[in-house]
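What you see is part of a larger complex, with each chain still in position.
Labels run A and B following the written order; every chain starts at residue 1.
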Amino acid sequence: MADDQQWEVNQAVDDRLVLQLDSFEGPIDLLLTLAREQKVDLARIRIVPLVEQYLAFIQQARRMRLELAADYLVMAAWLAYLKSRLLLPDPQPEAEPSATELADHLAFQLRRLEAMQRAGAALLERPRLGRDRFPRGAEERFEPTAGEVTYDVTLYDLLRAYGQLRSRGEPARLTIAATRLYAVEDALERLRERIGAVPEWTDLARFLPTAISDAMVARSALASHFAACLELARDGFIDVRQIQAFGAIELRTRRQEPLP
Amino acid sequence: MTGPSFEMRLIEALLFASAEPLSLPALAERVTEGVDVRAILAAIAERYHGGGVELVQVAGGYAFRTAEDLGPALRAGRVPVRKLSRAQMEALAIIAYHEPVTRAEIEEIRGVALGKGILDALLEAGWIRPRGRRQVPGRPMQWATTPQFLDHFGLASRDDLPGIDDLKAAGLLERRPGVTLAMRGEEASEAAERDG
């Protein structure tokens, strides 16, 4: 079937593209590469098939578990949106730029990037100084007054000097803030004080300090108290149980021996 | 036949001595007033034509340069010219064809953020320079090319940039934001999350 063959060709193209992922300079560049596969004048590019190719490409890159930069995904989302607007009648024709305008704009950007890529290549093909043409090697300088000095200092030198100065002048100070988390030692001490005689199973939560507003510190208090009650259980002072997964952690004092 | 005039010899010597191009006004300053510098330049170019060294019009001025066809033979044993990465080349082309242009505009045209080592490499090569700030909120810095850029690529002026007239005629050098700007920030990231 012709369609199958077409699909295979596209598949081969996509595979090749996915393998080249690193060589694209961003999503527009990738779109441009796909557009070139259409082998039509970029001025008459068909946006919907192009969008479909792009989305298929992104899908496949994901299937192959390739790391895709966020801007590729953002572009995919935007193209999916554009495609839906191109295919459906515009609900609010005057509210936003029309789908056709957006598509024209995308086509413009593709043509513009293509033009700039070609221009860059054309520049590199020009006779370059130091490769194809050479200047006078032993310069003779003439100045209106004897004893004048010229300086071999470029703007780059100046900016780099300032940049280095500023990065040097601002030493990176690393301050480690004192931790506000609840220490296991504190929890242990707290539990020892409060656990004198707890004959019935009691929720660990009831032993937690209540005056903590910071959620992070509160969670660390829970963790510390849990670690502390394991410690007390190991030493034989209390029993600990959890009836079901994620259920309440309960504890009671072991009856046989009094706490020291 | 009489030899070349004093003025002609003087201009020849001035140009020959300098590694950088000299502008018409700079040359005119050195000779007697009223001398037709342009005619003298044409005569010098004629005299050197076909030799190993030629008079070329470059970066808004004139300079002697070795003939292009001798490049391979002269290159031996010299430091190769700077290789440009693809991103550097594209950024340079965008600056040259759109100048003055902001960093954000370069990023819009390429549809991707400018990585490190792109603008600083072009700046280090002496091919770009800051040129004023755009009078919009944030006053972003604008970039433009330098005479060294024109000299390096053998261009008499920016009008000589390959294909610039066609690009202008096609409207491709107009300032228009890229499609990524058409997406509103939150919408785009929400959409990305949904699809992700």
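Rule of thumb we're sticking to: contacts are C-beta pairs under 8 Å (C-beta built on N, C-alpha and C of every residue); 3 or more make two chains touch, one makes a residue touch a chain.
Everything numeric here is computed off the predicted structure, so don't read it as measured data.
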{"item": "Subunit counts for every protein chain kind in the full complex", "value": "A x1, B x2"}
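By definition in this document, only the chains that are shown with their structure count from here on.
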{"item": "Mean-CA-position distance for subunit B and subunit A (Å)", "value": "36"}
{"item": "Of subunit B, residues touching subunit A in the complex", "value": "14, 16-20, 56, 63-68, 71, 74-75, 78-81, 84, 86-87, 89-90, 92-94, 96-97, 109-113, 120, 123-124, 126, 129-130, 151-155, 161-163, 167, 170, 172, 176, 178-180, 182-183, 188-189, 191-192, 194-196"}
{"item": "Residues of subunit A touching subunit B in the complex", "value": "25-29, 70-71, 73-78, 80-81, 97, 102, 105-106, 108-109, 111-113, 115-124, 126-137, 139-142, 154-156, 159"}
